[in-house]
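Take this structure first; my questions come after.
All protein chains but one are shown in place.
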Amino acid sequence: MIETVTRKRIEILVDSPLVRRVTAAIEAAGISGWSVIPVTSGSGRVGRWHEERVTGADKSIVLSISSTEKAAALAEALAPILTSHGLLLTMWDVEVIRGERF
Amino acid sequence: MIETVTRKRIEILVDSPLVRRVTAAIEAAGISGWSVIPVTSGSGRVGRWHEERVTGADKSIVLSISSTEKAAALAEALAPILTSHGLLLTMWDVEVIRGERF
Amino acid sequence: MIETVTRKRIEILVDSPLVRRVTAAIEAAGISGWSVIPVTSGSGRVGRWHEERVTGADKSIVLSISSTEKAAALAEALAPILTSHGLLLTMWDVEVIRGERF
Amino acid sequence: MDLVALSTFTSPVILFFLLGLLAATLRSELAIPEAMAKGMSLYLMAAIGLKGGVAVAKSGVDLEIALALATGILASLLMPLLAYAALRHFARLDQINAGAVAAHYGSVSVVTFVTANEVLGVMAMPPAGYMVAVLAVMETPAILTGLLLARKGQSETDQNRRELLREVFLNASVVLLLGSFAIGVIAGSEGFEEVKPLFDSGFKGVLCLFLLDMGLIAARRLMDARALTWRLTVLAIIFPLFNGTLGVIAGTAIGLDPGSAAAFGVLCASASYIAVPAAMRLALPEADPGIYLSMSLSLTFPFNILFGIGLFAALANHLAGA
Amino acid sequence: MDLVALSTFTSPVILFFLLGLLAATLRSELAIPEAMAKGMSLYLMAAIGLKGGVAVAKSGVDLEIALALATGILASLLMPLLAYAALRHFARLDQINAGAVAAHYGSVSVVTFVTANEVLGVMAMPPAGYMVAVLAVMETPAILTGLLLARKGQSETDQNRRELLREVFLNASVVLLLGSFAIGVIAGSEGFEEVKPLFDSGFKGVLCLFLLDMGLIAARRLMDARALTWRLTVLAIIFPLFNGTLGVIAGTAIGLDPGSAAAFGVLCASASYIAVPAAMRLALPEADPGIYLSMSLSLTFPFNILFGIGLFAALANHLAGA
Partner (left out) sequence: MDLVALSTFTSPVILFFLLGLLAATLRSELAIPEAMAKGMSLYLMAAIGLKGGVAVAKSGVDLEIALALATGILASLLMPLLAYAALRHFARLDQINAGAVAAHYGSVSVVTFVTANEVLGVMAMPPAGYMVAVLAVMETPAILTGLLLARKGQSETDQNRRELLREVFLNASVVLLLGSFAIGVIAGSEGFEEVKPLFDSGFKGVLCLFLLDMGLIAARRLMDARALTWRLTVLAIIFPLFNGTLGVIAGTAIGLDPGSAAAFGVLCASASYIAVPAAMRLALPEADPGIYLSMSLSLTFPFNILFGIGLFAALANHLAGA
C-alpha cells in the first residue's frame, strides 16, 4: 500500500486578464507550481457571461497544490483583493503522492 | 490568520446541450452562481468519446459553491433525472473566504 | 433527504500525449470511466508553459471517480511512473449519488 | 453510374474523407481541434445559405419552389414513421431509442447535401439554389414526429417544452441556414460579390478539411460502437437507399430538374448528425447516442458520401431520360 | 443620407450583424467558438494594419499624417474628461465606474473602424491608409486619462504599475496593429501581393462572420444587463453622436479628405470593447464590466454600425461640400 501525504488544493476562479496577478501571489508564497483551467461560461451576482474571450471578459481557474502553511499564506495574501478583484477562492485537503515536492 | 468557513462544492458532469437544464436547477435552488468547465474527452459504460463538439456529443462540468443546505436541495432536485440524463454529481466540503456570499 | 455514498475522486495532471497511458491504467484498475479536462498553462520546476498544443507540450487533467479500493490500486499502479512521467496525482473523498456505478 | 462513382472518387473532397476514415482506422492520433471543426461547420452553413439565397434572388420565387418546400416538409414529417416501425420490429429497439433514431433519418445532413452539391456540380447537373431552403425546412419536422413516437402517452413539463421548442425551431443550423439564405436573397449577386472570395472560392477547400474530420470521427465512433447490432447496421444502409429512391422519384414527379431531384433524394437519404443529436440530448436524454450517432454518422453518412450521391444522380438522370 | 443608410443595410457585412442580434434576441443557441472569434479578431487587425501600411508605403509620409496622428492622440486624451463629467453627474456613477466607462469612450473600436472602412469604400469615399495608424495611436491615451479620473488621490504599487503600463502600451491589439502596419510599410505593394488573397480577398467574408458573433454577444449581454439604467442608455447614444460630430468637424478642419474625416468621426464615436476592457480588469478590477461592456458593446457599437457610420459619412460630405 503506497503511502500518501495530505496537502492543500487551492482553486481560485479569476478573470483571465488577472491570472498573472494571482500566479504572482502563488509564487510569492513560495509554492512550487500552478496550473490554469479554462472556464467557458458562468453566472453570478453581476449577471451571466458566455464564451467571451474576445472581450477579455472570460474567466479561468488557477489551481495549486501546496502545504497547508503555504496555502494559508496565499489565502492571507489574496484576502485583501478577493472582493475588489472578484476572486472566488476554495481550498480543501487532498492526498498526494511525492508529497515532498510541495 | 484569516478565518474561513466551510461550504459545499458541487460538480456536475453533464452533456453540454443539457447544461442549461442543470443551471436552471442551480438557480431554482437559490444558489448565487455557477461556472462551466469544458471536458474534451471521456469514457464510460456507453463507450468513449473525443472532441465531439460538432455533433453536440461533448460534455461540460458545472461547478457551484453553496451552503450545505442549498447543495442538499440541489442534489434532491436533480436526483430524479440523474440516471435518465446521465449526470455525474460529486460534492465535497471546501473552505472558502467571503463565505457570506453563498 | 436523498442519501449519498462516499467515493474517491482522483485527478491526474499529465502531458496530453501521455493521457492514453493514464487512461489505460484507469481501465486496468477496473474503474468504470474517466473524463479529461484541458489545462491551458502552468508553471513548475522546469519552468512555465502557455497554450502550446502545437508542440504537444500542453497538459490535461484526467479525472476519475471510483471506490477507495480501486483508487488505491490505481495510485499503486501509477506510483512507479509518477516521477519519470511528471504526473501530478491528487485524490480526495467526495459524496456521490448513484454510488453503485463506481 | 460506375463512371460517375469513379469520377467522385478522384475528387479531393471525397479523398480527404477517405483519408480521415483510414487514419482513424489505423488509430492515428490525427485530430482536428473541435473549435476549428465547429467553426468550419458554421462556415459551410453560412456559405451554402448565402449561395442558395443569391441563386433564388436571380431565379426569383415561383410555384415550383413552394411545391418543393411543401414536399420536403411532408417527407421530413412522414419518413420517421416507417423508420420507427422498422426500428421497433426488425431491430427491436425500445420506444425511446426507436423514436430518436427515426428523427435522425427523417431529418437531413447539411454536409451530405453540401457534398452532393459539389459532386452534382462537377457532373454538370447542379441543383437549383432554392434546394438550400428545402434543406433548411426539412431539418425540424422529423424531430417533432420522432418525439411524438418516442413519448407516446407521456408529457413534458411546460418549462421543458418551451426550451425544447426553441431548441428545435431555433437550433443553430436552422437559424444560420435560413438567416444566410435570407441575406443572400437581400444582398443579391452584387452584394455577394464582395464576400465571394471567402464564401465561394474557399468553400471546397474547407469542405475537404471538414470531411477529413468527419471521416476521423465517423471511423472512431464505429470502432468504439458497442450498441451497434447487425440489424441496426442493415437498417443504416437500407434507410438511405429506400428514402433516397423515393425522394428522387418524388422530386422528379413534382417536376424538379434532374440535379434538384437527385439533391432531394440525397436529402431524404441523409440522416442528421449535427442538429438532431443536440435536440435529442435535450428532448430524449435517455436515448443512447451510441445508437443514433453510430448509425447516422458512422454508417449512413459514409454510405451516402461514397455511394448514395452517385446512385441518386444516376437514378435522377435515368428518370429524366425516361 | 437615407439612401446611404439604406445602401449599407443591404451589405452582407451589416446583414450578418443584424442576423446575430436577431438570433440572440430569439434566444437561439447559435454561438461561434471563442477560439475562432478571437482568431478572427486577430486576423482583422493584422489585415487592416497591413493594408494601411501598404497604402502609406505608396502615398508616403507627410505633414498631413503627423497632424492626423496628433489630433487623434489629443482627442483620445480629452474625450474621457467630458464623458466622465456626464457619467458622474447625469448618470450618477461612482468615481471608479465613471472613469472606467470614460476610458472606453475615449478609446476606439477596431471593428467599427474596419466596418466603416468597408462601407465608406462602397460609398466611393475610402479613408486614407494612414487612418489605421490613427486608429492604433488612439487606443491607449484614453486609458491613461480614464485611470487618472478613476484613481484620483490613490496610488498603485510599483509592481502593479509596471504590469499595467505594459498591458496598456503593449496590449495585443496595439502591438498587432502597429506591427502589421509596419510590415505593410516595409513590404510595400509587391510584398503584399503574395499575401493578398488571405488578407485582402478574404477580408469582408471574415468580417461578416465576426460581426455575426459580435451581434450575438452584444444582444445576449443586453438581455442579461442588470446594471444598465436609462440614464446610461441615453449616454451610450449621446456620446457617439457628440464625439463623432466633433470628430468629423475636427477632421475636416485639419484638412482631411471627406472619407478620412468621416473615418475620424467614427473613431471618436466608437467605444473600445476589446483592448480597454482587458486593461480595465487589470487596472480597475472593482469597476463593473456589466456597465462598461453593456454600454460600449451592446449599445454604442450597434448604434455606430447601423447609423453612426452613415451619419458621419453624410456630415463629412456636407462639410466638404460647404
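When the chains are written out, they are named A, B, C, D and E in that same order, and each has its own residue count from 1.
Definition applied: a residue touches a chain if its C-beta (ideal position, glycine included) is under 8 Å from a C-beta of that chain, and two chains touch if they have at least 3 such contacts.
Owing to the predicted nature of the structure, the values given are computational and were not obtained by experimental measurement.
The absent chain, not drawn in this view, touches the displayed chains C, D, E throughout the complex. Summary of contacts with the chain left out: across E:Leu15, E:Leu30, E:Ala46 or E:Ile305, the touching residue is E:Ala46. The residue touching the chain not shown here, chosen from E:Asn171, E:Asn243 or E:Ser272, is E:Asn171. Considering D:Ala31, D:Leu170, D:Ile254 or D:Ala320, the position touching the chain not shown turns out to be D:Ala31 (whole complex).
Contact with the chain not shown here comes from a single listed residue; of E:Leu148, E:Val195 or E:Leu319, that residue is E:Val195. Interface residues of chain C facing the missing partner chain: 15, 17-18, 20-21, 24, 40, 46-58, 81, 84-86.
Chain D residues in contact with the hidden partner, per the touch definition given at the top, are 10-13, 15-16, 19, 22-23, 26-36, 118, 122, 197, 201-202, 204-206, 208-209, 212. Against the chain not shown here, chain E presents residues 33-36, 38-39, 42-43, 46, 50, 166-167, 170-172, 175-176, 179-180, 182-183, 186-188, 191-192, 194-195, 197-199, 201-202, 278.
The definition used in the following text is that only the chains that are shown with their structure count from here on.
With steps allowed only between chains in touch, the distance from chain A over to chain C comes to 1. Counting the residue numbers that touch the partner chain, chain B and chain C have less than half of them in common. Rounded to whole angstrom, the centroid-to-centroid distance between chain C and chain D, based on C-alpha atoms, equals 38 Å.
Taking each chain's centre as the average of its CA atoms, chain B and chain C sit 18 Å apart. Averaging Cα coordinates per chain places chain A and chain D 45 Å apart. Counting partners per residue, chain C has 37-38, 92 as the residues that reach two or more other chains. Counting partner chains per residue, chain E has residues 31, 33-35 touching two or more of them. This structure has the following touching chain pairs: A-B, A-C, A-E, B-C, B-D, D-E.
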